[in-house]
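A single protein chain has been removed from this complex, and every other one stays in its place.
Labels run A and B following the written order; every chain starts at residue 1.
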Amino acid sequence: MKAVEVENLTFSYDLEVNAIDGVSFSIESGSYTTVIGHNGSGKSTLAKLIAGLLEKKSGKITIDGFELNEENLREIRNRVGIVFQNPDNQFIGSTVRDDIAFGLENHCVPREEMDDIINRYAEQVRMTKYLDHEPTLLSGGQKQRVAIAGILAMKPDILIFDEATSMLDPKGKDEIKRVIRDLHRESSMTIISITHDIEEVTTADNVVAMYKGKVAMCGTPEQFFADPSQVRKIHLELPFAMQMEEELAKQGLKLDRTITMEGLVEQLCR
Amino acid sequence: MGNVTLGRYIPLDSPVHRLDPRSKILAMIMMLVAIFFPSGWIGYAILFAVVSFMIILSKLSFGFIWKSMKPMLVMLLFLLVINILVIHTGPVLATIGPVTIYTDAIMQTLYIVVRLLLMIMITTCVTATTKPLDMTLGIEDLLQPFEKIGVPSHEIAMLISIALRFIPDLIDETNRIIKAQASRGVDLKEGKIMERIMAILSLIVPLFVSAFQRAEDLANAMEARGYQPGERRTRYKVLKFKTGDYVLLACSAALVVCMIWLAYFR
Partner (left out) sequence: MPIKFEHVSHTYGEGTPFCYNALNDVNLELKEGKFTAIIGQTGSGKSTLIQHLNALLLPTAGTVYVLDRKITAGHQPKKLKSLRQDVGLVFQFPEYQLFEETVLKDVAFGPKNFGASEEEANQKARAALRKTGLDAEYEERSPLELSGGQKRRVAIAGILAMDPKILVLDEPTAGLDPQGAAKMMELFDSLNREGKTVLMVTHDMEQVFRYCDEVVVLENGKQKIQMDVKSFFKDPELCRQLHILPPALIRMKEMLEKKGFEFDEDIMDLRSFSKEVARQVKKNG
């Protein structure tokens, strides 16, 4: 079953240049997919289109078999949750508790059920201790965890992280990556992570690489990294293991392609 | 900005803090009305006693009230001077040089001072004991009956609570931009008129740009979490009247009646 199917999608902000230009790809239900690309490649725009926050110019987006259109918009938004980049600008409530409740209120969840739900998801992102804290007292990583709890409480099938770690310090980045990993392991949710982090790509099931509004590559990380020159061509860097593998090849030591440091060490010690 | 006390919430635990914001807002309105009846010094004495009692009950210090009052002092002094120059009725109190001071001038000023003091005490007592969000919930509920005549009470409350939520962020942002431009040689305190205008522009334009960015992000975040203005939603926080609230409302109503009696039927 496909969670997301995008066919020939086109979008433009200013009617001149297409920010998304004839894009087609699909994402398997329950998979963890990274969307990678240079600044301005259209990856965040793509995320907003899938979440139904922007209106396409042409093409087709299908979510869980529902075509995204005016009629289905509500349904689609219920199925797709999105966590944005800036931790400050998506904290709506005045406390952690209120912020998680915000989405529940919109979904007309009866008040009596809210506390249970809030506690459950606060616990999942390890924010139970901070339920009555105001956002000014929280770190960036904590605010992003609250945003995740707020989205999870709405029980989406598809969860998009739109560069959700890019404004965080290393500690915050680790916290969020850990939450994402746990979610992927413990739930059947489809996870789409928009990122700059090439090392994150190596841990995903699938990669969609964007370049200047088009899909440059779509497949497994191994397929993506099979041709290093292609990766460089779309303005991306190689993971450290591959950089080293290239250097070793120059020294006359040929190894099998490997994208993780562990894989490299294993080959070297054989 | 750290020195502003008027309208600031002080997190304490007191019986007044625990009251329902709706009853506090209603009581505040009633008391503010009560002040404006010409109930004479006895009336003011009663009001003063009641309000002081509320402040003690709310565990706020009178020093805090005094701080709120301070910014008004210049204005009051100015008022006193005007009154002395303009009001020439009542017995003469004193003559200093060419200026003759009449008792009515002093009395008139004193009336205003007392009223203003009472107003500040009452409003501070409410704003300092009610969380901004609870305040908006209270306002939303109180405006509910007016929804029939087209007052969008929920939207108003949402607007106020979001504004309150982002005020600290905007203050931070402003400070950051001031510093960034100071690093580029902007001097807000000196310079020719043109330079001053540029300096102010260099703050205002970035502030607007970032505020719009924020608004867009926020709109996206709200929409993504299913918010649709004008549509029905449930509410997590519900306000409940307790005994204290009824007592407060009854006392406030009694106070208004008392002031009317003192002013017109005595």
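The working rule: a contact is a pair of C-beta atoms (placed from the backbone, for glycine too) under 8 Å apart; a residue touches a chain by one contact, two chains touch by 3 or more.
Not measured: the values here are computed from a predicted model.
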Listed residues B:M69, B:V186, B:M222 or B:C258, member touching the removed chain: B:V186
Residue in contact with the excluded chain [from A:S24, A:N119 or A:S139]: A:S139
Residue among B:L47, B:L80 or B:I177 touching the omitted chain: B:I177
Residue numbers in subunit A that touch the chain omitted from display: 37-40, 139-140, 166-167, 169-172, 196, 198, 235-237, 240, 243-244, 247-248, 250-253, 261-262, 264-265, 268-269
Footprint left on subunit B by the chain that the document does not show: 2, 176-177, 179-187, 195, 198, 201-202, 204-206, 209-210
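Heads up, the rule we're going with is that only the chains that are shown with their structure count from here on.
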Cα-centroid distance, subunit A relative to subunit B, in whole angstrom: 44
Residues of subunit A that touch subunit B when the two form their complex: 48, 51, 53, 74, 77-78, 80-82, 84, 86, 88-95, 97-98, 101-111, 114, 135-136, 147, 150-151, 154
Subunit B - residues contacting subunit A, complex: 131-133, 161-162, 164-165, 168-169, 213-214, 217-218, 220-228, 231-238
